[in-house]
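With one protein chain withheld, the remaining protein chains of the complex are depicted in position.
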Amino acid sequence: MHRVLQQPFKTAVLVLVWGWLLLLVLIPNLLVVGASVMTRDPGTFLSLPLNLDSYRQLFDPLYLDVFLNSLYMAGMTTFFCLLIGYPFAWALSGLGKQRQTLLIFLLIVPFWTNSLVRTYALKLLLATNGLINNALMAVGLIDEPLKMLYTEGAVIIGLVYLLLPFMILPLYSVFEDLRQELLMASHDLGAGKLSTFLHVTVPLTLPGVLAGVMLVLLPAMGLFFVADILGGARNLLVGNVIKNQFLDARDWPFGAAASILLTVAMAVLLFAHRLSQRRLGEEAQT
Amino acid sequence: MSRWLPKTYLTLVYVLLYLPILVLVVFSFNNSRTGYRWGGLSLQWYESLFNNHAMVQAMWNSLWLALSAATVSTIIGALTALALHRYRFRGKRMLRGMLFVVMMSPEIVLAISLLALFLLVGLQLGFVSLLLAHVTFCLPFVVITVMARLSGFDESLPEAARDLGASDFTMTRTVLIPVIMPALLAGWLLGFTLSLDDVVVSTFVSGPSYEILPLRIYSMVRVGLKPEVNALGTLLLIFSLTMLMLSQWILTRSKR
């Protein structure tokens, strides 16, 4: 008690922060866990008895299909982000310092621009009578407009477009930390370009890959508005299911269970990320 | 080959990244009704945007919300960062961990948990619920920004101040706050932008009494094309760009 009085400032700050986090993070999340094991009630949203029905419902073929499809789209999004982002970060880290700063700036400009508006902008390009179809027909590559909007592909394009910077930034940071000396050492010991890439570059940039995957994969399952705008009624994300359960169908236990599914996915990814960092000796001090 | 290949690749990605934005800006000046074809220059969509009363109201609401959320989260976030940086206390690792988890967890998870809380305690969904939610998801970003600044500064400065007779509080006010000022501004701008951009959390915790811009846009773009959105998007783009340049300017200036 004596020490508390000695440091009123410290005590006040800690009470404020802990209070905020307990009240607006911990308790609400416990409520969600609680909600997931209760029974749906049309009047009060939730009622007793406690049961695991909502979790069982996750494996209902109807929803399982949606989840698997959402996972597939998120997986494809992550894959394309990695495919585009990895060489991108690599090329970026090889440029001069000044140019790097400028290009990073240009990369985060879209991130600071309203994501709804950007998703909507894609619609202008992808629509049946949109710009891409018009351009392709004008040059005579196609006779009939392609159906691009309201497809799975459109949702994936939208997600990649919104989430690409989140893949590139952690990758860029590991490429920045990758010491040129290590690549030189590898060549010196007789490894060619490919061997060096596989044995040195890839393992050393793995934490960045995992961080990027984490930052892309999870939002790619949650960003319901992208599926709403670009995917039409059939291509749903886990986020759409949760939103529908909470705001339209009013099945809270099921929505809560679906959200816990995402939390579990996050926990798995966080764990994998930590593991990969520990393998490198937690930012090896050299 | 090894010289131009990376550059060509980078350029290509940037073109793809900016193409939709460019199209949006160009079409905001389009005089055509159909939305997909170019019909000459016009400012009609800007005009109809500003004549849309509900839209302008939503804009003001959003601005006010973002200002409040950024300010509150900057104050709490900065204090938290200072505590994490300076003090030893039980549960420090847990506090860090929790902030990290908040930052990483999907927005929608945060959204429904807050919705559950607000309904449980009977809070009317509106400005207050939006503010609490926005501050919560901005908080970790502010903490990270300020922590980064603090970790790069001389540990002996606070000790020197204490040695010269400043109390803990006075030292914080006269030494630490000035040092982290640029980070505070950057964190504030980040919070402001995150708040202004948020769709997911706001969808859950806003009520009919307080309509904000992203939700207004959302309801407009869900079906079909609304050329006003092009105009609005262009304005938002200019706004964000200004803010971003401001924050970059502040950060680079402070490094000297």
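Every chain is named by a letter (A and B) in the order it is written, and numbering of its residues begins at 1.
Simple rule for what comes next: contacts are C-beta pairs under 8 Å (C-beta built on N, C-alpha and C of every residue); 3 or more make two chains touch, one makes a residue touch a chain.
Keep in mind that, in the parts below, contacts and distances are computed from a predicted model.
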item	value
Name per UniProt, for the chain absent here [options: "Alpha-E domain-containing protein", "Putative membrane protein", "Spermidine/putrescine import ATP-binding protein PotA" or "Sarcosine oxidase subunit delta"]	"Spermidine/putrescine import ATP-binding protein PotA"
Visible chains in contact with the missing one	A
Contact with the hidden chain (one of A:R99, A:H199 or A:R234)	A:H199
Residue in contact with the excluded chain [from A:L50, A:L64, A:L106 or A:L189]	A:L189
On subunit A, residues whose C-beta touches the chain left out of the figure	179, 181-182, 184-192, 195, 199-200, 203-204, 279-281, 284-286
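Just so it is clear, only the chains that are shown with their structure count from here on.
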item	value
Inter-centroid spacing, subunit B versus subunit A (mean Cα positions, whole Å)	17
Footprint of subunit B on subunit A - complex, ascending	7, 9-10, 13-14, 16-18, 20-21, 23-29, 31-32, 35, 45, 84, 87-88, 90-92, 94-95, 103, 105-110, 112-125, 127, 129-131, 134, 161, 164, 214-215, 218-219, 221-225, 228-229, 239, 242-243, 246-247, 252, 255-256, 259, 262-263, 266, 270
Contact footprint of subunit A on subunit B as seen in their complex	6-7, 9-10, 13-14, 17-21, 23-24, 27, 34-37, 76, 79-80, 82-83, 87, 89, 91, 95, 98-99, 101-102, 104-110, 112-117, 119-120, 132-133, 135-136, 139, 168-169, 172, 193, 196-197, 199-200, 203-204, 214, 217-218, 221-222, 225, 229-230, 232-233, 236-237, 240-241, 243-244, 248
